[in-house]
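One structure is given here, and the rest of the page talks about it.
One chain of protein is taken out of this complex; the other chains stay put.
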Amino acid sequence: MSGADSFPKLLLENAARIGDRPACREKDLGIWQTWNWAQVADEVRALACGLTAIGFQPGDKLIIVGDNRPRLYWAMTAAQAVGGVPVPVYQDSAAKEMAFVVDHAEARFALAEDQEQVDKLLEIRETVPRLEQIIYSDPRGLRNYGQDFLHSYDAIQETGREYDGANPDFYEQSVAGGKGDDTSVMLYTSGTTGNPKGVVLTHDNVMRTARNNQEMEKLTEDDEILAYLPMAWVGDHIFSFGQNFTAGFCVNCPESAATVMQDLRDIGPTYFFAPPRIFENILTTVMVRMEDAAPIKRRLFHYFMELAQRAGTRILDGKPVSATDRLLYALGNILVYGPLKNTLGFSRIRLAYTAGEAIGPDIFDFFRALGINLKQLYGMTEASVFITLQPDGQVDPETVGTPAPEVEVRIADNGEVLFRGPGVFREYYKSPEATAETKDAEGWVHTGDAGLFNEAGHLKIIDRAKDVGKLVDGTLVAPKYIENKLKFFPNIKEAVAFGNGRDHVAAFVNIDLVAMGNWAERHNIAYASYQELAAHPQVLEIVRQHVEQVNRDLSQDPNLGGSQIKRFLVLHKELDADDGELTRTRKVRRNFIADRYAELIEALYSGQDECHVETEVTFEDGRKGVVAADLKIVGAETFPVAAELKKAS
Amino acid sequence: MTQHERAIGDTLLKVDNISLGFGGVQALSNISFDIREHEIRAIIGPNGAGKTSMLNVINGFYHPQEGAITFKGEVRRAMRPHVAAKQGIARTFQNVALFKGMSTLDNIMTGRNLRMHKNILWQMLYYGPARTEEMEHRRRVEEIIDFLEIQAIRRVPVGKLPYGLQKRVELARALAMEPELLLLDEPMAGMNVEEKEDMCRFILDVNEQFGTTIALIEHDMGVVMDISDRVVVLDYGRKLADGTPDEVRGNQDVIDAYLGVPHDEGEA
Amino acid sequence: MLYREAGQFKTGYNTDQSIFPIRQDRWAIALFLAVAVVAVPLVIDDYWAKAVLLPLLVYAMATLGLNILVGYCGQISLGTGGFMAVGAFASYKLTTAFPDLNLIIVLLLSGCVTAAVGVLFGLPSLRIKGFYLAVATLAAQFFLVWLFNKVEWFYNYNATGQITMPPREVFGFLITGPEATPAATYLFALGFLIVFGLVAKNIVRGRVGRMWMAIRDMDIAAELIGVRPLMAKLSAFAVSSFYVGVAGGLYFTVWFGAVEVTEAFDINQSFQVLFMVIIGGLGSILGSFLGAAFLVLMPILLKNFMVNWLGVAAVTAKHVEITLLGVLIIFFLIVEPHGFARLWQILKEKLRLWPFPY
Partner (left out) sequence: MGDSLLYFIEVTIGGLLAGVMYSLVALGFVLIFKASGIFNFAQGVMALFAALTLVGLMEKLGVPAWVAIVMTIGVMILLAWLIERLVLQHLVNQDPIILFMATIGLAYVLEGVGDLMWGSDVKALNVGLPDGAVDWMFDLGIYVTKLELVAAATAAALVAVLAVFFQRTRIGRALRAVADDHQAALSVGISLRTIWVIVWSVSGIVALVAGIMWGSSSGVQFSLSLIALKALPVLILGGFTSIPGAIIGGLIIGVGEKWAEIYLGDYIGHAIENWFAYVLALAFLLIRPQGLFGEKIIERV
């Protein structure tokens, strides 16, 4: 076990211990340029000394903005080495958003990847004069800029080497002066409301969570990871920076955003993270591409994928599988799974995580069925990522696993998930009130998410805490949980569930015009508009089946089983951001909808079979009009709740 | 990093009273102009004005009947194109002249031909100096690929590329020669607006980053007026005007013969 | 399907530009070479050596050579038979004039002599192109055959006009003459092919190869990037003729042992090799091997099938064979004008993308 308590110290240790092993790679000029630990240590040292030479003081912040590049990662350690704090910023944020961070962090120094970022920083510098020096990594297009506060990375390193030569003890002393509870990084999180908050994490925070997870998952220096998610995001910071140091594995930076998929295939990482959205996109691409394959190949693919759904996940979890299936799965591995994983770049994955939002069980199972050890975790910036995660062999698409090592999790009385552990952030930078609001005196952090533990001790996140309600009989209702379940059906585009303070749950549904339109075409059902298709009896029947499937699922859960959907209706129009029903990021605005369609809600709870509605809508060209419809209200079967069954038997 | 590197230098190429004819057709008569170091020089004129013929004379493909060309202080009437290449003149063509059977990478590598010297015996072994040389030049070529942002098509046979990208590969091949004078024959012909903008940026970047002198033929007046330092106007093989974009724009002969279009279009 | 490329990333240009950048290809080629070098010599007999393997190796060598000229440099030549004759007679003269000279040296020198002759006959390529050049190279074919037939010095003034290879040893193994073992002759020829196959690949993937391809694809543009057409074309003629010359030398020394020029190296020889180039695939080293293998093996199979299975008379079988050969060639040109190399390329691409169609 390493004795280093800060990343710069750990770097020196790695350079001494595994100096000739690759630390990072970048696809540049057509090949994977590689740096070993000893080289990285040199590069960081030169940069750190260079920073000092141009006036970087302990406590100074270094804004880092750009795509995932080794040089930018090195800059993090360099800033830390001389007592400063790196502040990575989302590379796609606009100058105005970036200006807030630069200003709030009181940064005097910034490192930009290229001309695009330099231009933004120059713009910011006009309103935030505190920003003094700007360093750029890629000189392209910057030849004639000429400002004296603008430095090239190479020049800074050159200066640094001179400085190092003149002050040979400086760097070691500076590194030795660092402590575990020094701030190691500040990550700004964009909350849904208000300005971003700067989450302050210490070396201890990052290093201990990184190390705990590394030990749990047995990550070694032979692992490979692809760094392609924003450096300002805590996940990248832990996976591509923290664990890069603690486990000593190699971080690979893609050539450009456009080539990520190709680079993924090149590298074939053993350790991989992607948000559900990316897995979903990959699955869609796979299916679309397979549609164009020759019929024999297509049939082969579907046959073996079916087999994989049946046997693959069980094999992965070490559960019993019949010998025939095992044999067939092995054959499938040669014919389909192996080549498929290979073309996607997933051949070598030992460990893959997804997190951030609920992942569709179909998507989740698809990848696991292929033999990819994909697991869910639950985390946040304030926890240095890990709160809970799924241990090997105990994976369930519904839950996010058990508490991470050294992390305690409990559910507050209002259903909110609380945690504390080694990764808990120190504070929100310059916001003591916000800090106090989130972190109580005993160190418990309020996540804002509502969740519950199942019998196996796995945490299930059901909704935002503030959205969770109760039926009049006290049964818990998590609208988003129910809505997500509905939305996993391709035919359903949006859903809004109600139930707080009512005697049962009811829902609005939007059908997916593309998916249902396809279905209608195949079944020769003519329709002129969304409204017409939505009101079609067969469509209602399909939706009813989906709703009942959701009810059946819900009934398995002793805690939420009571919140099954008794009645629903399919809305006569698509929920639209132009009408204020959705946010611009396409999230349902529950309260607004409840007000706007109050009569429909009344109808759902009054026992009517039909309800007339007139709604003002905004058309694409900005005109306004009124749509009127008589909506059918459909009842759905509900099922006995699992736990109750047990009691009954 | 300072402004003066972009500063225009001495005369690099001087064209003196060039006349060129094919059979009965007089393609160029008595053309004289000069190109200075580091400048972007546009040659414009209506179809059949002799623009391409002019470029062909400069890089030795056509041999003029009269007149002389002075390049880097050396006077000559005619030379073989490969000699022109050796002296540092590279060019692209109106209709892309790539090597269709080769990949993007190989096409650009051919541009390094003159700078590679290891003989065939070393190459047979693909070892030692020959391999080292090959790798060094591959690296240079990769820098150009990076510069022109064509990484994604490195291994694609150029015949399969869309037109706009082919033009970019052709520019890459010319750049690989590290020329002192780069002749571009309608680098933006047949491109959409976005591709044109990209190409403009690349031309300016090349000029700025490498200090390459550029002579270009282009029909898009907006582009010409935007990026060139000086413009020479040809019509029916004669020189009509010569000067800065503003001077040329104001020249009555030019307006009559060629720029019969309103000026605001030219500035778009 | 068989490829597992994920994780085979390149950290240097050396590995990126290697001949077989994919690991699975390296395994396959290693396995193939192991079989060819170790297993085949254990089981080879005289029939297999003389009727199948030596023809294959000799023609593969000649095809490599011609492909360099036609496939890479775009200069059509119909003089291959004549150049093979130069190689054969050069090796005969050299080995009889210097009996102690190592056969390897003899063959290499024969290649050099042929290269020189090739350059001479390549000179017209500077002025003429395409089919004009093809017809011009026929001059080489007819002139050279006439020369070796007419000038007695070339066959050491013997009465028959035939040249006969005396027995020669290489590293203590008898390689030529009737006493040489099939395995020894086979391995000797195989060694040449492996070494020169590699050399050919090295040349075409380097500067010289690109120069040739530039001339082939667009000679005007090639000149404007500084390629001297003279150098490019003549070097292609030289290298190509070297290979063809060595092939001719092998043809005479290890395969037949005795040849009569008008029979052995007539114009059909030229066409034969050109067919191998086209069917194998223009501008492909692998294609050269495949094309040679196909056109050597197919007539043998056809003949065996007709004579041994169908009981067709040998003479009729010969005519049917010629007809079928013609039909097959036309069929191949229609189905895949770019030859086996392209077919393999397509197949490989499919295997790499499996199970996806694109």
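The letters A, B and C name the chains in turn, as written, and every chain counts its residues from 1.
Everything below uses one rule, namely that a contact is a pair of C-beta atoms (placed from the backbone, for glycine too) under 8 Å apart; a residue touches a chain by one contact, two chains touch by 3 or more.
Everything quoted here is computed from the prediction, not taken from an experiment.
**Q** Which one touches the absent chain: C:76, C:190, C:293 or C:341?
**A** Selected residue, touching the omitted chain: C:76.
**Q** Would you indicate which residue among C:27, C:47, C:98 or C:271 is in contact with the undisplayed chain?
**A** Hidden-chain contact among the options goes to C:271.
**Q** I need the residue numbers on chain C that touch the omitted chain, in ascending order.
**A** Chain C touches the chain not shown through residues 70, 76, 124, 127-128, 130-132, 134-136, 138-139, 142-143, 145-146, 150-151, 220, 267, 271, 274-275, 278, 282, 315-316, 319-330, 333-334, 337.
Assume only the chains that are shown with their structure count from here on.
**Q** Using mean C-alpha positions as chain centres, tell me how far chain B is from chain C in Å, no decimals.
**A** Comparing mean C-alpha positions, chain C is 42 Å from chain B.
**Q** Based only on mean CA positions, could you tell me how far chain A sits from chain B in angstrom?
**A** Chain centres of chain A and chain B, defined by C-alpha means, are spaced 49 Å apart.
**Q** Which chain A residues sit where two or more other chains touch them?
**A** In chain A, 30-31 touch at least two other chains.
**Q** Which residue numbers or ranges of chain C touch two or more of the other chains?
**A** Within chain C, residues 12-13 contact more than one other chain.
**Q** Give every residue of chain A touching chain C within the complex, in rising order.
**A** 25, 30-34, 224, 252, 265-268, 286, 289-290, 292-294, 297, 300-301, 334-336, 338-348
**Q** What residues on chain B touch chain A, complex-wise?
**A** Contact set of chain B toward chain A: 1-3, 5-6, 105, 138-139, 142-143, 145-147, 151-152, 154, 205, 208-209.
**Q** Okay, in this complex, where on chain B does chain C touch?
**A** By the definition above, chain B touches chain C via 59, 61, 80-82, 84-86, 90-91, 93, 97-102, 106, 109-114, 116, 118, 120, 123-126, 130-131, 134-135, 138-139, 173-174, 177.
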